[in-house]
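The other protein chains are all here in position, but one chain of the complex has been omitted.
The chains carry the letters A and B, assigned in the order they are written, with residues numbered from 1 in each.
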Amino acid sequence: MIALVSLTIALPFCAAFAGMLLGRRLSRTLSARALPAAGSAAPDAPTTPLPAVVPDAAPAPGDEARVPELSRLAGPDLALRRLPRNGPALIAIASTALATLLALIVATTVWLDPGTREGTLTLVPTGTVDIAIGLQADGLAALVGLMVCLVALAVQIYSVAYLAEDPRYCSYAAFVSLFTAAMLLVVYAADLLLLYVGWEVMGICSYFLIGHHWEDRANSRAAVKAFLMTRLGDVGFLIGIFALGIGAGTFSIGGVLDAVPDLPAGTLTAATLLLLAGVAGKSAQFPLHTWLPDAMAGPTPISALIHAATMVAAGIYVIARLYPAFWAAPASLTVLGIVAVISMVGSALAALAQTDLKRVLAYSTISQLAYMAAGLAVGAQTAAVFHLVTHGAFKALLFLAAGSVILVAGSNLLGRYGGLRRTMPITFWAMTVGYAALIGLPPVSGFFSKDSIIEGARHAAATAGREGTGDTAAAVPDIPGGAAWAIYIALLVTVGITAAYAMRAWLMTFFGEQRGSFQAREAPALMTWTVAALAVPSAVLGFFGLGAAELRPHLVSAGLALLWAAGGGAAAYLLWNRDPARDPADRLGPLRTVFDRAFYLDELYAALVVRPVRAAARAVVVADRRGLDALVVGTAGWSRRAGGALRRIQTGNAQSYLTGLLAGVVVIAAGVVILL
Amino acid sequence: MHALYPLVVSALLFSVGVYGVLARRNAILMLMSVELMLNAVNLNLVAFDALWRDRLHGGQLLTLFTIVIAAAEVGLGLAIVLLVFRNRKTVEVDRLTELGEARRDPAEARRGADAETSAEPVAAAREGDGP
Partner (left out) sequence: MTAQEVVFTLLGAVAVGSAILVVTTRQLVHAALWLVVSFGALAGAYLLLTAEFVAWVQVLIYVGAVVVLLLFGIMLTRAPIGRMPRGGPDDPLDSGNRWAALAVALATAGVLITTLVHGFSDAVIDLKAEGGGAEPLGASLFRTWVLPFEVLSVLLLAALIGAIVLSRTDIGPRDREGRR
């Protein structure tokens, strides 16, 4: 079992290096071998693991308007035919598919026979607390691991078409594989430090992938920002791990959780609060969330990967994994709840006013992650993990569909779309499912998961004040009633705002008249079908939750949430309907700018942190140049001057040399005479 | 005769020769000073020969050898001096400083470079003449 799990992690890991080193060579070998048969071989070679679809929108020859588009759109379409010869993609997809299969086997085994399977590969003695290189697979890990693999597979396949023309596809595919491996390591790790390794590898991978198009300075800045912001949290995370591990005397997750009842409350609270810092950084929660919208600079499949499966999910996953420790520290849960409330409402409002489709989705991710955090804060752990999985599915779907739209429209801006309903039917329906899940409309997955979180919050708020009144339902952590009520209300309000911004983005993308000047057509088949395939789990995943009692929909919460959703959606629709050509967000008036800039948090950070740090750096530079460098340079200067003085003696005049020589001889002789 | 008389005379002659070698600028004068020093050595050899009554006459014979070698040395030295004079048009030894550090003055250095590229004895001599 553990061998399977380690293989699951090792496969993408090895694929990353193999793809980086051998990918190009494989491409060359394949194309060299395929060339003689290129004339007769069918374009959809049987090795393709995907349905090879003949491009459905092949432009008629003679349609002059389409001719310029032909070359641009033909590229991605050709990617499908070229896939068998795309070495890096083959390596990455094959390994990810295998890993998915293994994760599926692991998940099935765990599902059929619940329980934790743990194995230690080796023990690293450190002198004090040993580090175990160990893996474990329980229900939580198996489920999240499977989701990670599936999303990564979808992203890899989608990228083949999306980045068909990219010159650095090789390193791109390799980093995606490495990213996946790191996330799987986080998911399956049985040791806190091993988990931290995966955590950090993800950080560096996100840096490389967000900065994939580093030719543009803004992109590399966004990558640096993402790296630094998450790093800021990671410092706390590492110290938190140390606090927990040293307090418990072991770094093994199981050992730490077993030791939780014996730990002093202060240690526990401090450790979990420090862990929360790392979680806030990775999962993009207030106040460390500002990197996520900027991370949209990366290619769209990367956004899908970061938002749905890896990176941001890691933070929530870690809380879920260490949940007993958080449970025992209600103060940390309260902080988590408050952070979640701020992130939830704030980013939903920010999403309302964004003009960039990807940024809308980015803020919605922050908001949805805050849902999970809130669910964890009120004790609805299962619901939160459930939402993590459904969110993984529908957010990957939304991002990949958005990628299709962006590829076709050639722009990120909502204002350039419009009327794509007819020309991109598959993308339209898939995205409709995705938005429905985002809002939480009944039949699709998001409804079930979101509803169970809201129900958990309602339960917590209702029972908060009453100590020990024998509640038969799920236990509730000991958080203040006010916080619980705030979470409950914020959850409901956010449902409304979510509905509003989702409705706005949906309407502006697919309805009304086309506003940009581009040739509307369906995206390349490889992308479209990946999106369509993802729509299925987004739609039906919710029904799996019906098996567990705490995940079934509850009438009161569901009704209230639907009411809010209907209100928000209707408001957005009415505003839009007045003038479909205009952005409904314009009606917000002066608030729009505030929302658009995300409450000026970036500017605030710039004023409070960036500028003082820069000033300090400049001061250090000056001190370095005037102080330290001056010493070094001064030393060099003085030696030079001394050398120059000695140089003057070297006149080339033999007589003066001889004078010196004889004088020396005389001195030596005199010394000998006098001393001996 | 007290041995100190010839010895002191030879020491004084030697010192005078040292002064001449170090202070004289003209190469021929330097050669003369070298002869003085050699003669001081000769006087020493003869004096010790007389002092120790060497039966093999080592001192006196070595003096003869020294005189012969000095004659050869003067011959060669003068040949070298003549060669230097032919190439540089000067026999002032403290002007023959090509092996020393390059001079700081850029104009001077440029002129030196010109002289080197032209590789003409006259140009080299002019460069040697420079301050």
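Some notes on this structure:
Here is the rule we go by: contacts are C-beta pairs under 8 Å (C-beta built on N, C-alpha and C of every residue); 3 or more make two chains touch, one makes a residue touch a chain.
Note that the structure is predicted; figures quoted are calculated from it, not measured.
Of the residues in chain B, those that touch the hidden partner chain are 1-9, 11-29, 31-33, 35-36, 39, 42-43, 46-47, 49-51, 53, 55-57, 60-61, 63-65, 67-76, 78-83, 85-86, 91-94, 131.
Residues of chain A in contact with the chain left out of this view: 653, 655-656, 659, 662-663, 666-667, 669-670, 673.
Operating definition for what follows: only the chains that are shown with their structure count from here on.
Interface residues of chain A facing chain B in the complex, by the touch rule stated above, are 647-648, 650-656, 658-659, 662.
Contact residues of chain B toward chain A in the complex are 18, 21-22, 25, 93-94, 96-101.
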